[in-house]
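The structure under discussion is supplied below as structure tokens; questions concerning it will follow.
Omission of a single protein chain aside, the complex is shown with its protein chains in their original locations.
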Amino acid sequence: MVQENIVIEMRDITKQFGTFKANDKINLQVKAGEIHALLGENGAGKSTLMNVLSGLLEPTAGEILMHGNKVEITSPTKANQLGIGMVHQHFMLVDAFTVTENIILGSEPNHGGVLDRKKARNEIQKLSEQYGLSVNPDAYVRDISVGMEQRVEILKTLYRGADVLIFDEPTAVLTPQEIDELIVIMKELVKEGKSIILITHKLEEIKAVADRCTVIRRGQGIGTVNVKDVTSQQLADMMVGRTVSFKTQKKAAEPKEVVLSIDHLTVKENRGLEAVKELSLDVRAGEVVGIAGIDGNGQSELIQALTGLRKVESGTIFLRDENITNKKPRKITEAGVGHVPEDRHKYGLVLDMTLSENIGLQTYYQKAYRKNGLLNYTVMNEHARQLIEEYDVRTTSELVAAKALSGGNQQKAIIAREIDRDPDLLIVANPTRGLDVGAIEFIHKRLIEQRDKQKAVLLISFELEEILNVSDRIAVIHQGEIVGIVDPKATSENELGLLMAGYSLEEARRELEKAGDAHE
Amino acid sequence: MDTLELIALILTSTLVYSTPLILTSLGGTFSERSGIVNVGLEGIMVMGAFSAVVFNLTMSSSLGAMTPWIAIIVGGIVGVVFSLFHAVATVSLRADHIISGTVVNLMAPALGVFLIKAWYGKGQTDNISQNLGYFSFPGLSDIPIIGPILFKNTFLPAYCAILIAVLAWFIIFKTKFGLRLRSVGENPQAADTLGINVYAMRYSGVLISGLLGGMGGAVFAQSISGNFSAGTIVGQGFISMAAMIFGKWNPLGAMGASLFFGFAQSLSIIGAQLPVISAVPPVLLQIAPYLLTIIVLVAFFGKASGPKANGKNYIKTK
Partner (left out) sequence: MNDRSEKIRNLLVPVLSVILGLILGAILMAAFGYQPIQGYSSMLDAALGTQRGIGETLRQATPLIFTALGFSVANSAGFFNIGLSGQALCGWVVSVWVALAFPELPKVILLPFCIILGALAGAVAAAIPGFLRAFFGTSEVIVTIMLNYIFLYLSTFGLHEIMPASYRSSLDSSNTISQSASLRLPWLTQMFGGSRVNAGLFLALIALVVVWLLMKKTTLGFEIRSVGLNPFASEYAGMSSKRTIILSMVISGALAGLGGVVEGLGTYQNFFVQTTSLTIGFDGMAVSLLGSGSAIGILLSAVLFSILKIGGLGMQTGAGVPFEIVNVSIALIIFFVGINFLIRLMMAKFFGGKKQEEAVVTVEAKPANQNQEGGEL
């Protein structure tokens, strides 16, 4: 058998944190010039494995070989010297620096300590043209688009002479169109002789671009397959360990009266520009309306306006017949609105307080929790215990600090708190971010349950799959406006992608027809 | 006195009172650019003042006119040593930056007075004989109009401080060291992934602030107070921090802001000799620098944003 050129081999890699084995004897072989996908759920251990390869972590056991020779990758610098570069999921960029400064940081061209900016610019320009990675060298990172940020991250690795590039969940923040561009870039890199390791949990991407795929589950390597020899379903089953159903079971929606009525809402963001522009939308009792869109198109400001945390410049928000425009958050909550915020650590929980106090965070001031003017912790704790059991929140007790719980359980606690108040309108933002499949299933079930109880649910998410799965109607937001409302059963990810990029519904449909014709 | 003399007086007093602030605010800039808040600058100034005075009293007979200048360097070195405590506590031992800085501020006057009592048997030193007097630039002071104002009987350390400010600006924005220092204050994790030693950079930032703060205290003691006691440094360290914020963590900005605050401080001393100002009740002039500091800080609402990772301890996961 011909031994093809294996660039990287990770043998029996084990990484232990205390008693927890993040990687358990994993084997990985990457051939020269291939795009090798690393598939696994959140928390499966893929990032850990790549952190070992890129020098950020030291393995507890096992060895790494490059071109057949054993190497010790003790730091990111060492990894860079060996030609391994990491394109991080959460970009490691300094917002206050320019693109050039970010790329050269740590390997600066200089004369006796003084920076040689001209040389830096020239080198970056050359690399940029060679690999088709267009960037603006003098722009400040805080001002550039997410797509450009990613290109800067890629250039960082190429500037340091990377031959093996590791992409960690690169498409999490990109539009479908930007994802297509990235796929072109990756294929270009491979043509120029690079090898790519792609960490992802998105099956479509693996099918679109990878040559081979290694599946990791709960810290262990499950197997390596040729991508064209397997189906997405097979990959999914390997990833999860059981047959996965892609669609949540639900009966058809029967929406009744309007619960939330947003009319020509205009909201400004922090710098004074309009983030939400004359937006109008209705949500009825008994339906889930999903708002799809790329992060930064007004979703945050919309949610803040609906929950009373941001001023409404013009327009109205009605909850049934009550005008809740510009009312205080507590009044809105009391009027019947529940809210699961997008960043549970920052906005949803006070991590250092007990789980019980967090569950009581919205209701602690009410009469039921008082006794002789003081807080009645007995009642609060009892209530918490009840909800913990009902929602299957895994914790040793309600008196444990919230920070001790896993992400999934924290989210369950927040959802328990909000749904328990029986709100007429439930607003959820990115509810399943960072959670494993089990928790995701649980939460989606609960949202549909609410809808079946004739409540209104407004779901804002950056995950198209989630939107398509859960919503009864999908509204696409772009630059603060709703550019189209579609039926999830009748639309496609491509159509949604175009809408998210700003096309109107007719334009999007025309584009897709054209593309469809072109494929004939 | 005539207008020219008046202007010269104002300018020179401003330079005298600004110099300690310039030096210390530059120190604060280096520290905070690397991400370590250093409220202990007040205490470092105290140690700088203390060591300079003690050195001056001890060595003035042998070193003569050079004494105060060497004492400034001594003050700087003592500042470095003292700031090491803050550096170790915040960078390596994860202490709260503000608490650690406050410890420095509590320790310095206590230690200083303790040592004074141990060595001299009283709570306040004698006055130094060799102070940083006035200096006239040869030749330059004869230029009409600007000569008498800028170059005659002026305060030489001020010009040195201004030069140091320019040098600091160059280092922070034009050199490899400066780029890495700033990266560590903005996004230490990113810097870490690029192989930069976050701990080492932060130590440098704090130690440099110790050097400059100590020098600032040394200049203050040898030009303004003339001796050392518990009441030598009263808030100058904090005013320097305000100057740093006012100057947006840019050495040249900090210098400008320090000149402004120095001007305010000098008014309370020379105010009686100036028209208009002499009519203002002295207490107002006394509280003016402090009040001004507050007003300046308030006016910077929303615009004052320092290095992004300032004040946050960095912990490496391995």
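Chains: A and B, in written order; residue numbering restarts at 1 for each.
Methods note: a residue touches a chain if its C-beta (ideal position, glycine included) is under 8 Å from a C-beta of that chain, and two chains touch if they have at least 3 such contacts.
Note that the coordinates shown come from a computational prediction; the quantities given were computed from them, not determined experimentally.
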Candidate in contact with the missing chain, chosen from A:348, A:431 or A:497: A:348
It is residues of chain B that touch the chain not shown, namely 32, 37, 39, 85, 88-89, 93-100, 102-103, 106-107, 109-111, 113-115, 117-118, 230-231, 234-235, 238, 241-242, 245, 281, 283, 286-287, 290-291, 293-294, 297-298, 300-302, 304-306, 310-315, 317
By the contact definition given up top, give the residues of chain A that touch the hidden chain. 17-18, 307, 309, 328-330, 333, 339, 341, 346-353, 357, 361-362, 364-365, 370, 373-375
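FYI, only the chains that are shown with their structure count from here on.
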Could you tell me the distance, in whole angstrom, between the mean C-alpha positions of chain A and chain B? 46
Provide the residue numbers of chain B that touch chain A in the complex, in ascending order. 174-177, 179-180, 182-183, 186-187, 189-196, 307-308, 317-318
Using the touch definition from the top, list the residues of chain A that touch chain B in their complex. 56-58, 75-77, 80, 86, 88, 92-97, 101, 105-108, 110, 113-115, 156
